[in-house]
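The complex appears here minus one protein chain, its other protein chains still in place.
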Amino acid sequence: MFKAIVSADTLKDTIDSVGVLVDECKIHLEEDGLAIRAVDPANVGMVDLELDASAFESYEADGGIIGVNLDRLEDIAGMASGDQPIHLELDEETRKLHIQIDGLEYTLALIDPDSIRQEPDIPDLDLPADIVVEGADIDRSVTAADMVSDHIALAVDADAETFVVEAEGDTDDVRLELDRDDLVDLQAGPARSLFSLDYLKDMNKAIPKDAEVTIELGEEFPVKLHFDIAEGQGNVTFMLAPRIQSD
Amino acid sequence: MFKAIVSADTLKDTIDSVGVLVDECKIHLEEDGLAIRAVDPANVGMVDLELDASAFESYEADGGIIGVNLDRLEDIAGMASGDQPIHLELDEETRKLHIQIDGLEYTLALIDPDSIRQEPDIPDLDLPADIVVEGADIDRSVTAADMVSDHIALAVDADAETFVVEAEGDTDDVRLELDRDDLVDLQAGPARSLFSLDYLKDMNKAIPKDAEVTIELGEEFPVKLHFDIAEGQGNVTFMLAPRIQSD
Partner (left out) sequence: MFKAIVSADTLKDTIDSVGVLVDECKIHLEEDGLAIRAVDPANVGMVDLELDASAFESYEADGGIIGVNLDRLEDIAGMASGDQPIHLELDEETRKLHIQIDGLEYTLALIDPDSIRQEPDIPDLDLPADIVVEGADIDRSVTAADMVSDHIALAVDADAETFVVEAEGDTDDVRLELDRDDLVDLQAGPARSLFSLDYLKDMNKAIPKDAEVTIELGEEFPVKLHFDIAEGQGNVTFMLAPRIQSD
């Protein structure tokens, strides 16, 4: 059993956050909200999303799992705008999701959850550095790094107490250094890891420019990016595996 | 003889309404206004347009016919914006149309009207249902139906007094039901016909979102869509042949 009403913006933010990594996913319809975990086909990027029942105008669920085509769901959500309410209701018998937007009813065939790639275990890492930065600065970093390289290094200079982003190209280099004044918060510690820019570009698309993003970083460890959606009633964690540091 | 001044917006609306179906057309330069009728190459969609002399800033004509390339005319009209006046003058001898926009003169070679596909006879149908709906609802219906199918069914539920739009895809379905409160007006009667979405998508492009559109509908009959242009001093009728209902 699942029946809910959610604003178009909240549904779109939810879909986008997962859709940048995978085309289809399992959605856990828990009593207290939605939960989605997914990993990309190459096992490099993961997403863990929770959307609390309070993020919905109304929400009733009792613990089922549905499999959903995210592209399709994104197209449908695109028929609504702003805070327009979208009605969702699961038909258990036909395994179809009824989606209503102001008189328009879309009947979406669900995917057998067993046919969807298994959900990842997202490890609890105790990483030495925590950086809280504006989404806009991640966007700047990724855009600039993309001009010169396929990789991007994220680091903390523990002495200078700065967060450092670097990309080295064949001829040109990019470097962004943010100190305590430029950051929302910084828990300095030894941290430097290299990442694939392709993945970070995709994740960046889902990060609101005005979001506060908490980055957990270590030495050649995966990075975790946390940010809120739905005005704090939902949260997203991206995890990205590191590339071997080239020297 | 033909000499007229018309606002850019009015000329563009006129061209668009016909241009979604055909690339070239005959324009009747009647004493009391312009008239255009055209049918697409497959004989499935027709348009009947009238633009009253009062829609022009000035208008003089005495009954000739010119053949026009609509793409070309659209490009030229695109040089003007908003209510900027466009001057049109026919040179009978050279069979060219002189188009002036604020000092810029474009000389458009006309097409021999005899070389243009014959104008259709648009039948007078006495269809059982009349629905008056906002252009925005046609846009919603067509956009949603296009996600799942190549066809769209338009129907009236005479008992429930609703206008119903349906599209059935291989796995997903779309349905829009509008009752009296959602409609501008409804003359209920037995009506259900299936149409090619390609044509309706093209026609939809020419229908202003804020227009009141009168839909005449029957049982496996052509549909007629009527709407005004040029603030009521012009009107357009689209007619679309039905597809055989599959079942």
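In this document, chain identifiers A and B correspond to the written order of the chains, with residue numbering beginning at 1 in each.
We take it that a contact is a pair of C-beta atoms (placed from the backbone, for glycine too) under 8 Å apart; a residue touches a chain by one contact, two chains touch by 3 or more.
Fair warning: this is a prediction, and the values are worked out from it, not measured in the lab.
Asks: Per the definition of touch given earlier, which of B:I5, B:A35, B:L108 or B:A241 contacts the omitted chain?
Replies: In the complete complex, the chain left out is touched by residue B:L108.
Asks: Considering the whole complex, which of B:E31, B:E57, B:D75 or B:D150 touches the chain not shown?
Replies: Touching the chain that is not displayed is residue B:D75.
Asks: At which residues does chain A meet the chain that is not included here?
Replies: Chain A touches the chain not shown through residues 140-141, 143-144, 147-148, 171-178, 182.
Asks: In the full complex, which bits of chain B touch the chain not displayed? Write them out.
Replies: Touch with the absent chain occurs at residues 72, 75-76, 79, 103-109.
In the analysis below, only the chains that are shown with their structure count from here on.
Asks: Mind checking the rotation angle between the two copies, chain A and chain B? C-alpha superposition, nearest 5 degrees is fine.
Replies: The C-alpha superposition of chain A onto chain B needs 120 degrees.
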